[in-house]
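Every protein chain except one is present and positioned as in the full complex.
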Amino acid sequence: MSKKRELIYYIPNIESNKKDLQYVHDVTSLTLGIGSGILTLESYKGFLLYIFGYTAVNLLFYFVCCNKKAASFFRKPFHEIFLEDILSDMPGFVMMWCLTYALVR
Amino acid sequence: MEEELVLDPQLKYWVLIPISVVMVLVGLLRSSFTALLSPGPKKTPYKKIRETQFLRRAECFRASNNVLDVNQMESRRNYFIEKLNSSEYYSEKISTDDTPKNPFTDSSTNDALMSMMKGNLLNYIPQSLIMAWVNFFFADFIVMKLPFPLTDGFKSMLQSGVATPDLNVRYVSAISWYFVNLLGLKPIYNLLGDNEAMSTILAQSQQTMPNIGGPGAPKVDKIFQGCAENIKLIKHESIFDGIASRVIDVYS
């Protein structure tokens, strides 16, 4: 049998991993928003902080949680961890940024 | 460096924070209301359920028949073909007249329409109430300065009601803080453990149509016969073929 074996996934664990990742992303985007509000960053600097901070947290997640074998926890590890949520988590970041920016000044 | 506008700090405490708190609370309240108002599982006549479940069983057999060996496969195939071609599992007698029924006399259709309308109202009413509240109490307020510059195109939206044409777009009115909240509250709801609250607010556009059994719906005997045809055509490949060599392959 030279045919490539078909991988069968266990759906509840996929959901659970997604939820954990979403949790980390939510906390990250809110905290980064608070941080950049406190530092009163303006325009592109805030977004740069968001992108760098977000990617740094993803790297932390990749190396600590996934233990360098992300393929056994996510179907498309790189895409799911680093790219998929970066835009959809941006509004949360912007909201906290605006709020703390307005409160601090 | 342009001149800074001095905003009264009380605006932050009495406009920004109340709007956020109200929006979070209304979102949570709304999701509990949806749970309360959603009707429980509806009672369907058992023959109807039996029909759909038999059909689903046949579909499952079609999808995952490769866990059976050849003998089991053939006996089940014969069983399904026989039952699908007989009328044993039909929920009601097949009527021969082809005059389409009026879909609105059917009670199940009315229920579906009703629940859809309830869902829609629960989506729209709280949002428009909050918007009216913000517009009524905080009309024409300049409440905050955004931390990022925007183009002048946003002026009409974010500074509506502010009669200062040359004001920098970064100073925005209360209603735009409402919009920022509307978009950005998703992580907060997630952390509060309430995924429903936001997912429905933003998914207003993608309402699914209720299943109206109109004249277009195919008759049950056609579906059953089609399913029987499909089962006849299954090319069976058992997972037990050569399983020993594959297991050895994986674990060697």
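Each chain carries a letter (A and B) given by its place in the written order, and its residues are counted from 1.
The rule we apply is simple: a contact is a pair of C-beta atoms (placed from the backbone, for glycine too) under 8 Å apart; a residue touches a chain by one contact, two chains touch by 3 or more.
As a convention for this text, contacts and distances are computed from a predicted model.
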Quiz prompt | Protein name, per the UniProt record, of whichever chain is missing from view ("Cyclin-L2", "Metallo-beta-lactamase domain-containing protein", "Type I protein arginine N-methyltransferase Rmt1" or "Piso0_001301 protein") | solution = "Piso0_001301 protein"
Exercise. May I ask you to name the displayed chains that the omitted chain touches in the full complex?
Key: A
Practice problem: Determine and list the chain A residues touching the chain excluded from the picture. | Solution: 7-10, 12-14, 16-17, 20, 23-24, 27-28, 31-32, 34-35, 37-40, 53, 57, 60-61, 64-67, 72-75, 100, 103-105
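The rule we apply is simple: only the chains that are shown with their structure count from here on.
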Quiz item: Once you find the CA centre of chain A and the CA centre of chain B, what distance in Å lies between them?
Solution: 24
Quiz item: Quick one: in the complex, what on chain B touches chain A?
Solution: 12, 16, 20, 143-149, 177, 180-181, 183-188, 190-191, 242, 245-246, 249-250
Quiz item: What residues of chain A sit close enough to touch chain B in their complex?
Solution: 1, 5, 22-23, 25-27, 29-30, 36-37, 40-44, 46-47, 88-89, 91-99, 101-103, 105
